[in-house]
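All protein chains but one are shown in place.
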Amino acid sequence: MTIGLEHFLVLGALLFGVGLYVALAKRNAIGVLMGVELMLNAVNLTLVAFGRFVESEVALSTSVFVVFIIAVAAAEIAVGLALAMVVYRNRDTINVDRVNLLKW
Amino acid sequence: MDGVGHHLAFWSLAVITVGAALGILVSRNLIHAMVMLILSFIGVAGLYLLLSAEFIAVVQILVYVGAISVLMLFAILLTPRAARDNAETAMRYPGLILMGLVIAATVFVALETDWGAVREEPVAESARIIGQSLINEFVLPFEIAAVLLTAALVGAVALARRDDEDIDAHEQSLTLEGREDSGGSS
Partner (left out) sequence: MPEIVLSEFAGLSLPDWIDALIRIVFIVALMTVNALALIYLERKILARFQQRVGPTRTGPFGMLQSAADALKLLTKEDVRPTSADRWVFELAPYFAFVPVFLVFIPIPWTETWIVRDLELGFLYVFGVLGLNLVGVVMAGWGSDNKYALLGAVRAAAQAISYELPMLLVSVGVILIVAARLTVDGGSAFGAVNLNVIALEQTTTPFILLQPLGFAIFMIGALAELHRPPFDMPIAESEVVGGYFVEYSGIRWSFFFLAEYTALLLLVVIGSTVFLGGWNFPFGEDVGLGLQVLLTIAKTSAVIFILFWSRAVLPRLRIDQLMAFSWKVLLPFSIVQVLANAIILAYGGGEWIIGITSLALLLLLIGLVYGRARTLSRGAGRSLNKQPARPRLITAHDPAGGD
């Protein structure tokens, strides 16, 4: 059996699922960010796999998309970590359950 | 991709990547989770190499492992008391169910869809093609990404920066404490 597109897609799905769980269920804000990064990685992996295996008009346009996703992920992590730092400084915790001032 | 080397590389990288991701899931210590996340990033970079996307692999190492992970480690080191706790919230079981559903749905779609003709040979010189598309077809998104990065950078600095008054007050309290201490000792 050759290693084909499906292998990478299933792997991406597994990574995405784990990332989703980590982002939803972890208590620590930095842990949540880790989950988000994991999900982005899964999507990137899927996109690169499509670029490798599927014929398209513009070659490797998926890889260009991946470059954009990585740039946006860097921006997201910078802002996210800054937010975590501010929350920690003001409330002395980064437990997302206890940051609930705006909860109804 | 059907050589022994390809099989070996894919399966070992897959085990490393998913295993490390599961490590993040079960780990209760944030630093352990971080090390697992870095392992997972490296595994994904290896998979990119397997997919002949050298440029993406190098960027993955450079940005994810070299910059993002180090930033996160930095944030963990700067939030010492809160950092060791990485337990789950009450969303654990809904999260597990959702994770199962998402994985099942995506795997079903991935296996059942006909993805069309398979390209046998990878595209050569991927870095050149990516670079050219970035400044030809995708120049507008490229510029927008640049603006976004600048905005994010400014935003992050503005968020993380303490006001000058705060710093002054903080330093004043420090010097006052220092004086009291030395006064007591003399």
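Worth a mention:
The first chain written gets the first letter, and so on, giving A and B; residue counts start at 1 in each chain.
In this text, contacts are C-beta pairs under 8 Å (C-beta built on N, C-alpha and C of every residue); 3 or more make two chains touch, one makes a residue touch a chain.
Note that the structure is a prediction, hence the values are computed from the model and not measured.
Put simply, the missing chain touches B once the whole complex is considered.
Within the complete assembly, B:Ile31 is the residue of B:Ala9, B:Ile31, B:Val123 or B:Leu159 that touches the hidden chain.
Annotation: of B:Ala9, B:Leu73 or B:Val107, B:Leu73 touches the absent chain (contact as defined above). Touch with the hidden chain on the side of chain B covers residues 29, 31-32, 35, 38, 42, 54-55, 58-59, 61-62, 65-67, 69-71, 73-74, 76-78, 80, 125, 127-128, 131, 179, 182-183, 186.
Rule of thumb we're sticking to: only the chains that are shown with their structure count from here on.
Those residues of chain A that touch chain B in the shared complex are 1-22, 24-28, 30-31, 33-35, 37-38, 41, 44-45, 48-49, 51-55, 58-61, 63-64, 66-68, 70-79, 81-86, 88-89, 92-97. Residues 1-2, 6-7, 10, 14, 17-18, 21-22, 24-25, 30, 33-34, 37, 40-41, 44, 47-48, 51-53, 55-56, 59-60, 63-64, 67-68, 71-72, 74-76, 78-79, 81-83, 85-92, 94-96, 98-100, 102-103, 106-107, 110-111, 115-119, 122-123, 126, 129-130, 133-134, 137-138, 141-142, 145, 148-149, 151-153, 155-157, 159-160, 162 of chain B touch chain A in their complex.
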